[in-house]
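Just below is one structure, and these are the notes that go with it.
For this view, one protein chain was removed and the others were kept in their places.
On to chain A.
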Amino acid sequence: MNKMKLLITVVAAVFVFHASAKDYFVSDFGAKADGTTLNTRTIQSAINFISEKGGGRLIFQVGNYVTGSIYLKSNVTLHLEPGATILGSTNPFDYVIDPTTKWCSMIFAVKQENIGITGKGTINGRGFITANNLVEYIHRGIYEDELKLDRPREWKRPQNINFRECTNIVITGITLRDPASWNQTYDQCKNLYVDGITVDSKSYWNNDGIDIVDCDGVVVKNSYFDAADDVICFKSHDANSICQNVVVENCVGRSSANGVKFGTVSRGGFRNFKIKNITIFDTFRSAITFAAVDGGLVENIEVDSVRSINTGNVIFLRIGDRWSKGKKPSMKNIRISNVYAEVPITKPDAGYNYEGPVEDNPRNISPASIVGLPDYRIQDVKLKNIEIVYPGAGNPLYAYRGITSAELDSIPEMRKRYPEFSQWKELPAWGFYVRHADGIEFENVKLVAEEKDYRPSIVIDDVKGATFNDVEFVEPGSEGKDQIIQNRSANVVIE
């Protein structure tokens, strides 16, 4: 992992370079911090001016600065002092959909370098109002949208930040709140350094915490996310690109979707990740979801030190075949260690704005799962020092999946299905379900069911090569119960 240290050094050097540039005050360009004046053109003119003069920081002092879409230019950093807030205009017509990124945003940057947003201030998209204003215009017939799921499509709603094909980006210290869509997208960027940010965002559908798409050289650390949709989301939109060389460290997140997620769009893939010291709480879906469902790869991923508290699912690894278009999805060399997790019996995100959708899924509490396809197998997954506390209490009268060969074989592959830990409804295990995978290692794994469950703890189905070393099961009234069930599997060693 020396490569990763080098990456941090390089990205930190970029950060130091930024700090030495000249300072300009946005108020000197006539921007008003009154919370009502629309400053779009003034801020844009200031950015253009600073970029043309060789670069520097555009400083926002305490106050509320309203703006619509602006474009960050090379060598310019927006610096938000404590108490300074950039407020998104609530008028959808104050924003543009960028012709390159094809998305709507407040702060854009396209093909720029040495840019950043720093300081202890806030960016507040006020997206709930903006999104609902847009809904109103759609109903009036003056703005075209199919209102799928009775909401405007996500690329027509302003994000807070949308950067594309930029190099050397520094995002530090700031608080991001309430966009109408995703919070921040970095797409095909190089050298992205995110440190000490706070995302507080439960204002509208698709409020992801951070979306990193096909980027190379990324550090996300010391940050806190409370988001309606995925917390830290890596995507690969381009089949010829890849998201790689990434460090995620010391982050805490809460979501009505997933914690750390690869996908759902996963065309190129994800390679060389180190994810360390992560806490995920009150989260509706999985703390960790790695999905390769669109032909991309997932390779060389190390996850170390995870706390997952009151989260609906802990680990979900999935190969699917959704939009692969002839490309072969793959997933190999995944190491997950030092995990402590508690899965609740109740809805983990109950009471938050924009709660995760209740599914028509009579199922008992779902296990962690590692599920490939017969022809695209998940390879070399090592799970070490893991403790997961489940509620247990699986009731066969409510939902039932038996463990005979016929019953296990009958679980559908769902190749094209949107990947979600709950997609199979009832699964035959309460702890782990592993299917179509080769080279699975469990070492020092403790699985606890707080109440008796009708299912075994672990089911492996079509697994070639599995080692269970020092695996402990705690379940009341389970004396003599066979906790590891095998089907169509070979080379399984239980020590």
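Going forward, contacts are C-beta pairs under 8 Å (C-beta built on N, C-alpha and C of every residue); 3 or more make two chains touch, one makes a residue touch a chain; residues count from 1.
As a working rule, contacts and distances are computed from a predicted model.
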{"item": "Which of \"Cytochrome c oxidase subunit 1\", \"Glycosyl hydrolases family 28\", \"Peptide ABC transporter permease\" or \"Spermidine/putrescine import ATP-binding protein PotA\" matches, in UniProt, the chain that is not displayed", "value": "\"Glycosyl hydrolases family 28\""}
{"item": "Residue among A:Asp28, A:Glu359, A:Asp375 or A:Glu472 that touches the chain left out of view", "value": "A:Asp28"}
{"item": "Absent chain, residues of chain A that touch it", "value": "28-30, 36-38, 41-42, 44-46, 49, 68, 89, 91, 93-95, 133, 137, 140, 142"}
